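Just one protein chain is left out here, and the rest sit where they should.
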Amino acid sequence: MGNILVVYYSQTGNTRRMAELVAEGASQPGHDVRLRDIAEATGEDALWADGMAVGSPTWMGGPAWPMKRWWDETIIKAWGKLDGKIGCAFSSQGGLSGGAELTCLNLILLMMNYGLLTFGVPDYAGKRTTLHYGPTSVRLPETEDDQAACRLLGQRLAQWVAVMADGDATRHPRFAKKT
Amino acid sequence: MGNILVVYYSQTGNTRRMAELVAEGASQPGHDVRLRDIAEATGEDALWADGMAVGSPTWMGGPAWPMKRWWDETIIKAWGKLDGKIGCAFSSQGGLSGGAELTCLNLILLMMNYGLLTFGVPDYAGKRTTLHYGPTSVRLPETEDDQAACRLLGQRLAQWVAVMADGDATRHPRFAKKT
Amino acid sequence: MGNILVVYYSQTGNTRRMAELVAEGASQPGHDVRLRDIAEATGEDALWADGMAVGSPTWMGGPAWPMKRWWDETIIKAWGKLDGKIGCAFSSQGGLSGGAELTCLNLILLMMNYGLLTFGVPDYAGKRTTLHYGPTSVRLPETEDDQAACRLLGQRLAQWVAVMADGDATRHPRFAKKT
Partner (left out) sequence: MGNILVVYYSQTGNTRRMAELVAEGASQPGHDVRLRDIAEATGEDALWADGMAVGSPTWMGGPAWPMKRWWDETIIKAWGKLDGKIGCAFSSQGGLSGGAELTCLNLILLMMNYGLLTFGVPDYAGKRTTLHYGPTSVRLPETEDDQAACRLLGQRLAQWVAVMADGDATRHPRFAKKT
């Protein structure tokens, strides 16, 4: 069984809605999922998790400062102890080309700094929607495809956690084939 | 009078269409605009320009390799001589969240390396469309807003060129006010 | 005459020392230079400036959260009003390959979001030291070359401000030649 943390900051509710969809996608048999606002998420949550999805609105082309503070201060005692856990990112933004990919990139850099293994998803969640560095959404994820992208991120995270933390290679297509 | 170069690489025609729209936006009275495929663009074009907009499709989350080669090899004699010219970027991609912002970012890093002053646009080109790091498009820029974003990039580039290269401060809102 | 703001966050004094050197380099005849800790810097300072250099320590591979908050909240009323001002970045870090280039990159993205024209410096400040995306320093800038890189950033900023804000093209080598 693997432990999955979906942790987010949200002021308007847009990123929170994405987080709920990611958590929904991650809720696969045998996994324990915690959905947490950073106001309540602690270093203990991060240590508990085998994998985490991290979401922030895009503010000025990057993660909102409260999210940055969470990594800089709140969970700093976990630094170097998250080594090898699995992480991924998502972000909402005010408009297309508004910087949400850059926010995902920055969340990934934060996780790499802590030692996590990070990933994006090559697959498409719809005909014109992918999540190569994490799903992005203009405000609320309203279209089917935007929502599917969030769920797919959670699902893929759950698969990697199964392979990595459980050593259950049958849980992921690539490893299943290999085995 | 200012010189503007819109230079692009395009395999499918998507980025070329963006380039045409950027050139259209840049074609303001008193400016000379060159629209060039990198197959024909030379270091002389780069030296001639007071400002340039650079476009590439997003391949694997970054500029297509022929565009990278153009900077690495084709115009390398212009390195250090483009100092202070003005540059901006645009990119097409296969799907939303496909990396086009990251391609813009990389084009900007290339220009910074050569010494250009680079910019994005805070304004919105439509209710849900901006171009903070350059306009992006999923395949062809088909919507009004996607097209407006490309034109706005060209227009803003022309304004900066007027201020910077011509010293004509009346050509840009901010400087006009100041004067 | 141009106005230059050197604004920084510093906890240990390392980034402050870099800021002092940048301010020293920017202090050229006819320029007015303000050196400000973000604890005291306001939106008015940003509006006053024709050019700004922004420095932060590298925390977890990016700008320290108080610096992010400064852009997200403190000076938010200046958003969209800094259009066309000139900006550049610098950062100190705990060790080589510690993320200081990524911090510079993020500071540049913040400035682009606000509408500033941003730049790096192609020149070398020493045989093995450049500042292509802004100078970086491991802890205090102790070597001659590290210090020269900081001064060079300030000097180049002052030159661009002279060209851009004053329309005094004779102040920068490239434009001087052209004129």
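For reference, chains read A, B and C in written order, and residue numbers begin at 1 within each chain.
Note that in this section contacts are C-beta pairs under 8 Å (C-beta built on N, C-alpha and C of every residue); 3 or more make two chains touch, one makes a residue touch a chain.
Keep in mind that this is a model prediction, so the values were computed, not measured.
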* Out of A:13, A:30 or A:122, which touches the unshown chain? -> A:122
* Asked: On chain C, what residues meet the omitted chain?
  -> 61, 94-102, 104-105, 124, 126-136, 138-139, 145, 149
* Structure fact -> chain B residues touching the chain left out here are 59-66, 68-69, 71-73, 79, 99, 102, 106, 109-110, 112-114
* Since one chain isn't shown, list which residues of chain A touch it in the complete complex. => 79-81, 83-84, 86, 105, 108-109, 112-123, 132-133, 160, 163-164, 167, 169, 172-175
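Rule of thumb we're sticking to: only the chains that are shown with their structure count from here on.
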* Structure fact -> For the pair chain A and chain C, the C-alpha centroid-to-centroid distance in angstrom is 33
* When the centre of a chain is set as the mean of its C-alpha atoms, what distance in Å lies between chain B and chain C? -> 24
* To do: For chain A, jot down the residues that touch at least 2 other chains.
  => 61, 99, 102
